[in-house]
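Before anything else, here's the structure in question.
All protein chains of the complex are present and in place, except for one that has been dropped.
Moving on, here comes subunit A:
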Amino acid sequence: MMNSVFSNKTAITIFVLPTLLIFCAIVLVPIFVSSYYSLLDWNGVGKGAYIGFHNYVELFTDSRALNSMKNSLLFAAASIFIQLPLSLLLALILASNVKGEGFYRTVYFIPVLISTVVIAQLWSKIYNADYGLLNTLLENVGLSHLAQDWLGQKKTALIASFIPTLWQYIGYHMLLMYAGAKSISQDIFEAAKIDGASRVRTAFLITIPLMKPVLKVCLVFSVIGAFKVFDLIYVLTGGGPFFTTEVPSTLMYTTIFDTYRYGYGSAISVFIILECLVVTLIINKFIKTE
């Protein structure tokens, strides 16, 4: 039955067509339209003037834009080297038949379900310089000299705005990895046990290698997520103070909606799309799963 559906071209067309049309209308067409806008000097109303690749030249010479790109690369690095290892650790612990498996799974997944704006509001209260939880905590344990305006200073704002995002999606990656670990056949673990392998050895030599397909998916999601991050940064700092936490998406927003430069803003959006595409291709090329 199933096979006959998959080999029936008409059936495939009927099932795929609506989604394909919607996808084209709300994803592909806007990408092409934005690519066209990115070649214009345009204020969003009236007629734009065609200026070729001038916006792209500006993008790669403007120090503010370059800084936003640097931030998004830093953020991607933080995702790969902090977020994913933590998720993996939690997933492995969770998959090794601990007590309260379901409970922990749910608890770690809760931040993923909460709206990012709520998460951002929550953390901006934690970081608040006047009454924030973090400063209060530091004062209570006798470290009041460390208390500061976390989101309002150049030296701390970037790290302070990364932490909530990294934290928010740990549960998401954990769940994916957990599912990957759980899908490995129990026979293999039993064989390893009989051979006398320790838990750590089993994890590194059996579980992790067999989870490679899932890990690759997590890697792609986490890097693309880092390149696209917007809402959390926008609510927490708005890209400030002094552009220290600016990422390409917040720069795009300011460019379009505060300075009316739709052309330049579109160039930034095209850059984000290309950045994501290139990274996905690189990851697919270098991490072979079959």
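The definition used in the following text is that a residue touches a chain if its C-beta (ideal position, glycine included) is under 8 Å from a C-beta of that chain, and two chains touch if they have at least 3 such contacts; residues count from 1.
Just so we're on the same page, contacts and distances are computed from a predicted model.
Here one chain is missing from view; checked against "Flagellar hook-associated protein 3", "Peptide/nickel transport system permease protein", "ABC transporter substrate-binding protein" or "OB-fold domain-containing protein", UniProt names that protein "ABC transporter substrate-binding protein". The hidden chain makes contact, of the residues A:Thr106, A:Ser198, A:Thr259 or A:Asn284, with A:Thr259. Interface note: of A:Pro18, A:Gly46, A:Gly102 or A:Gly142, the residue touching the hidden chain in the full complex is A:Gly46. Contact with the omitted chain, checked across A:Phe75, A:Tyr108 or A:Trp150, is made by A:Trp150.
Against the chain not shown here, subunit A presents residues 43-46, 124, 127-130, 149-153, 237-238, 240-242, 254, 257-262.
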